[in-house]
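This is the structure I have questions about; it appears just below.
Heads up, this is only part of the complex; the chains shown haven't been moved.
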């Protein structure tokens, strides 16, 4: 497979979708990016890397960061983690409180906001300096020391945190949050505000394609079985309430963020990251989903 | 891989789980089977077949039959099908009416009862003799002319059909059922009452491992893309409200039934069917899930 | 208080509201009535009767009939009735199935459709000829032998009964319906199709204003305590999901129907019935609610 040729074809076929979605608007920093941005990067376990378009422009990773904190907490807690958070798709919007009320404050999975808050709470419980620890982790798995939080995005997130504050206090009322809620929201707002580009992001997911071992330094982050499980979670729950449709159309484990990024992996082979900031009705990058569907349908690279 | 040796190991490791679940009891025919039954069959696209235990004892396929009717309707309607039924995991019990009310009578996916009724309704709309057509389909894909409905199970199902009648009338009130409800329930009760064994069942799912083409006669039942999509649906929605956990533990597309059967596929390779009638709290075969997790964890045969 | 003068004032003030609501349209018979109809009747325990407008034109009583069947069943079963149906406002639309699923098939109160079906089921369990028994009851309490079912409305109801069939089968799946569902829907569709005018209706509720005793023949239908309880139920649950607002604005126990009738009582004094077929967004007569609010606000005749 000629990586560059494939990316070029996809890029050209997806271009016409620009202008058909809408930017996330809940914080100013997200609504002021160039809506016509489009970048794709593929990174193989064989060391091959190729990219096209705005693949080296940084964007806000948002919910994609939930995979990093989950990997950190899963590595630390093992299967004990699953007494605080479930493993099932939610069938509800990503920031819903309804399910929590019916299921005693245990979020359905680690990728809805409630579940991600529980995971970040675990990171707080195990790290003295959680923000530094998260930065260290991301730099390590992406093999890039120059990854930072976008401070202005982090501050904006905190200004618009009413719903997340509600979720955290609500779970605390069930005993499922261990740390101070304001501190939790601060750390959570920071990791959502990580600033990365497609190349960083594809690299940073390679350890999941590589059965848990960081290909850049050989460190075993998760066991083979844990990596399988985290990948399964991405497939069933990674794209909010469009996860089933994403599995249906794309057929790869992946994770999206409202910054317009989506990253997916082919186990044993590669990671692919797309960024285009306009979102579809489910909050996933409109052009990004198209690009990934094209990739798997046309080149028959699905896990199914 | 020595197929027989693997099956023997799994069989012996799973045996101790017998006696820890409970039989389905909503109809007498299901509660009177031998709770200690355990059978496994593996059928490869390369023609290799192996089996152990009660792999040739017939059981009631129940919800596994929803895959057959879905394949029939998908083949006939193509993507038009998805205006009547969704593709998302439900987050609710398999026979819930709640979600229907909130989403205008469109079931979340084709594997919850509501969705399967919509699919069967489509089969009624396209086949003059829908029960015969279903039998024909199953015989063809399992390469076995001797597959029948268990009439006594079908009658029992109809006697206990209050919930399904409610679902069907409810969807009809939203205009999402086209045929007479009593006739629909009759056909539905019959296909759930198909009587098959593990070997039949593994064979009957080979076309899904074979990208849509029936390996026994070369007939293209679904396109490659459609087969990918149906497999994705099984992964995200195939095991009721335990689907996420099944993907997490087993990591294969699969479908279960309250008769105690579970069948899963490895795309491009094989199908594996397990039967053990005692169920766990989610309505899936307790020993069956254990057997499949063992299979994929120990022998690293997951899609992730 | 000069009864006729009051009615005239209310009638003139309410007239301008005609044309601002919309007719019930789920069955043809309801959508073909004259939308400008407006009638009011007041009947006192002292024998005084006055009326205005279309007070002697018959209309379809619809849900108001739920009060008759409830009185019949309450009289027969006493407090045992409340193990099959609750006494709390529902907070959900009148034909919702959601609450039933969360509360094991026990409807929240006897005035939502599910609860009324349970009540009618009790009437079937105690009367060999339930339709005749209901007619007899209504004729007795309204002191009018010439009250009948409108057969064409009853037939139309049965043709559009999908939702009620769903409710009844659903409750039967929880064991909370004793009789054949089709027979139940037939009887239910008939009592909803009772044809009465404002004068009949006001008379027929006098026994509730009279602490349970029929003023026309002295028969004790309910005990004083039971009448108090049924009146309380009308206040908290009588006007669908607008019951709180009705209590807030009107402040009287009352019951409405989608045929455009509303009837209310002042305990110890009188009953007042209004009919105007255009409905507000909650399914209650728009002009009817206005007329009753005017009556109680202007003339300070509330129970509060």
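Each chain gets a letter, A, B and C, in the order it is written, and its residues are counted from 1.
The rule we apply is simple: contacts are C-beta pairs under 8 Å (C-beta built on N, C-alpha and C of every residue); 3 or more make two chains touch, one makes a residue touch a chain.
No experiment lies behind these values; they were computed from the predicted model shown.
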item	value
3 chains shown - copies of the sequence in the complete complex	4
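Operating definition for what follows: only the chains that are shown with their structure count from here on.
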item	value
Chain contact topology (line, ring, star, complete or other)	line
Whole-Å separation of chain centres (CA-atom averages), subunit A against subunit B	32
Distance between chain centroids, defined by C-alpha means - subunit B, subunit C (Å)	47
Residues within subunit A bordering two or more other chains	none
Parts of subunit C lying in touch with subunit B, wherever the complex brings them together	96-98, 100-102, 162-163, 165-170, 172-173, 181
Contact set on subunit A toward subunit B in their complex	86-92, 99, 108-109, 224-225, 227-229, 231-233, 235-237, 241-245, 247-249, 251, 253, 267, 296-297, 300, 302-304
